[in-house]
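Note that one protein chain is taken out, while the other chains of the complex remain in position.
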Amino acid sequence: MTIPSIDHARSMVGTDYSESNLKAFLNGLPGVDAVGLEARAADLGTRSIKTSSKAWAIDKIISLIDLTTLEGADTPGKVHSLAAKGMLPDPSDPTSPRVAALCVYGDMVGHAVDALGALHGDPDAGLISVAAVATAFPSGRSSRAIKLADTRDAVAAGADEIDMVIDRGAFLSGRLGLVFEEIQAVKDACVRADGTSAHLKVILETGELNTYDNIRKASWLAMLAGGDFIKTSTGKVAPAATLPVTLLMLEPVRDWHSQTGQKVGVKPAGGIRTSKDAIKYLVTVSETVGEEWLTPHLFRFGASSLLNDVLLQRQKLSTGHYSGPDYVTID
Amino acid sequence: MSFLEYAPAPESTGILSLRENYGHFIGGEFVDGSGESFASISPSTEKHIATFAAGTEEDVNRAVIAARKAYDGVWSKLSGADRAKYLFRIARIIQERARELAVAETLDNGKPIKETRDADIPLAAAWFFYYAGWADKLDYAGMGANPRALGVAGQIIPWNFPLLMLAWKIAPALAAGNTVVLKPAETTPLTAMIFAEICQQADLPAGVVNIVTGAGATGRAIVEHADINKIAFTGSTAVGRGIARTIAGTGKKVTLELGGKGANIVFDDAPLDQAVEGIISGIFFNQGQVCCAGSRLLVQENIHDEVVDRLKTRLGTLRLGDPLDKNTDIGAINSKVQLERITALVAKGEAEGGERWSAACEIPEKGFWFPPTLFTGVQTSNTVARDEIFGPVLSILTFRTPAEAIAKANNTPYGLSAGIWSDKGSRILAVADKLRAGVIWANTFNKFDPASPFGGYKESGFGREGGIQGLSAYLEGGVR
Partner (left out) sequence: MSRLAVPKTYKLFIGGKFPRSESGRVYEILSTKGDFVANAALASRKDLRDCVVAARSALSGWSGATAYNRGQVLYRIAEVLEGRRAQFIEEIVSVEGATAAAAAKQVDDAIDLWVWYAGWADKYAQVAGNANPVSGPYFNLSVPEPTGVVAVIAPQSSGSLLGLVSVIAPVLAGGNTVVAVPRCDAPLTAISFAEVLATSDVPSGVVNIITGKPAELAPWFASHADVNALDLAGAGDLDWVDLQIAAAETLMRVLPPVEGVPVASLSRLTAFTETKTVWHTKSLI
């Protein structure tokens, strides 16, 4: 079946959206064979990235990390520590790139902005942005009003990016129109007084959507509703990001681009702990949508412990010997 | 250099310790041949690998004598449990020397190290493992109680999966109690010689496995030898026909695994992204040099354009080059002769009106290479729709209804394999019912397992390898 252009897509589900149209479209998408999908992901994982490619990949990974702390116990001090790590990942080697963003709870945004100081800005320019989770993250279980207030507060506090969660309960019980509408509403809430907009990442929580068919549908739904990024997980539910799920989400992004010309970003989050794994993601992105996606406005790793493992690999590449945990800082 | 160009990731050949000259492996020893010698070269660099002996009638005779002696004196007297133990040992040693075997296979055959490492060698070990466990359970093979072996089997294997084809032949034959004389293909004798060393490491009784290298004449000597009870051949239909003629009236049992022109049927409700992967692995795995390759794509007309677009895009990330590089997807064609065959058939395809599209690959200077190629606008009467090309060339045809897809898929003298892509189980099973092919893959392709019988209908040969069915080829009471 042919995919409508972005205008058509949006008009299909405009303010007088028809949930039945949306459902018909999403249910008409080709199915996913899980065995084939996982085999393709595994195959991509066998790429051998060595020497100069590895060095490039390591630096690229660092520059694509949304360094994250999302704990109930987060404090201003914790956020300052995170920011320091993001600004200078390896004190023993200042040539290391900075991370792309800090990802924190909405009420910590102010502290993050303060901590970053002059380095707060566009990661495409080598600075660090602030992403806030919102909409009753991680569960998404609260009223619309609260979710929107959550979003507006974070934007007002200075968040450059909003990572929202979709209502999985609504999705799984078939109320796709509600899910769609909510994404649009949050996108509106990202607009600032001066007319600029925080970028919206839509977290699908793939671990709860469970089937690959659901994840495919949710990916399309999020793009139709205007998300700038689709993101796998909150990191609070297992399984979080996996290579097959990320591959699966890259496919609609690829198709959306070829049909509409628009590029949507992808963010796998949670469960990516080693640079070996992260490199597999870079390979998967490159071979599915193309290398041009390996840039902060189109791809991020939602991670915390990944950074240190990557730094250890970076140190080995530069010194020639294996490093250890004492030689990277804990934030 | 862009990231996607990936820095070289070569697998080293340092793990190999090759001899300069290999003789035959007869009676548990490496012995000189009585005839000429020939060289095997690496098809990706054209460099010399080693010299091998061209087996004469005399060499074949020596091997059969050794096999018969081992059968009468040792192997037929051993319990199944003991035969099993030898086969388990061989399986384990193949696992231990897996990396070495993968490198040797890639060097000699030209296929990517990714394939030998992840498919050929693990499957070869698995085949020995599986059949080891049958050796002492033959009562359950469906051939009655205490089925007897046939005696000495002559086995001739092709160059496309050298060690794996050796495993497919030797493992069930030995498990069933036979001894063997095996001839590897003349362009790929190397892993068979390493296998001979493995037999020595496993302390396999002398003469149970004998390996005679050589080309067509050596194969003929095996087929014609009077003291061989069973011939097992994998190779071209043309040669298979000749063997079937030769053994007529001789009382020799024979199984043949021959060519194919497999149809990969893609319905409009197929899981599309996975179907694209399946089409690609169906025809470009092992550079298409696979008897069961999905060399005909039968795609439902209403998704034809979309599928072709997606195929072309996907072919853009297939990497052709040094087979020893771990990132190579498409390796070398096995020989100059084979390359010439492919080139000629492709030219015919163009001449007959097919639209040819080839992936833009940088072809290395030395070696034998053919880029992944698609033909659209193919009609059923075209050469590229009927003849087995045995190369990385996909012929694309359309259909409108399931019945038409089936009719087209079956409309060939071959009958080895087929693929069915659909999200609808009832359709998959009904189509599978009607396809005249010995192996049918639904929503997947090119999957092999020692527990799963493999073989063809019609001119793709007869007999099955793998599973319980694979045992009957080597026991009395089996039809073939």
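Note that the chains take the letters A and B in the order they are written out, and that residue 1 is the start of every chain.
Just so we're on the same page, contacts are C-beta pairs under 8 Å (C-beta built on N, C-alpha and C of every residue); 3 or more make two chains touch, one makes a residue touch a chain.
None of the values given here were measured: they were computed from a predicted structure.
Chemist: Given the contact rule set out at the top, which of the displayed chains would the hidden chain touch in the full complex?
Modeler: B
Chemist: Based on the whole complex, identify which of B:L18, B:I363 or B:L429 touches the chain you can't see.
Modeler: Residue touching the chain left out of view: B:L429.
Chemist: Among B:A126, B:A185, B:I279 or B:V378, single out the residue that touches the unshown chain.
Modeler: Only one listed residue reaches the unshown chain, and that is B:A126.
Chemist: Touching the hidden chain in the complete assembly: which of B:A7, B:A84 or B:A409 does that?
Modeler: Reading the full complex, the residue touching the unseen chain is B:A84.
Chemist: Residue-wise, where is chain B in contact with the chain that is not depicted?
Modeler: 81, 84-85, 88, 92, 126, 129-130, 132-137, 140, 402-403, 406, 425-427, 429-431, 433-434, 449-451, 467-468
Operating definition for what follows: only the chains that are shown with their structure count from here on.
Chemist: For chain A and chain B, let me know how many angstrom lie between their CA-based centres, rounded off.
Modeler: That pair's centroid distance is 44 Å.
Chemist: Inside the complex, what are the residues of chain B that reach chain A?
Modeler: The contact residues of chain B facing chain A are 1-9, 114, 118, 269-275, 277-278, 317, 326-327, 423, 443-444.
Chemist: For a test of understanding, state which residues of chain A touch chain B in their complex under the given definition.
Modeler: Touch residues, chain A against chain B: 30-33, 35-37, 39-40, 46-54, 56-57, 60, 251, 282, 286-287, 291, 294.
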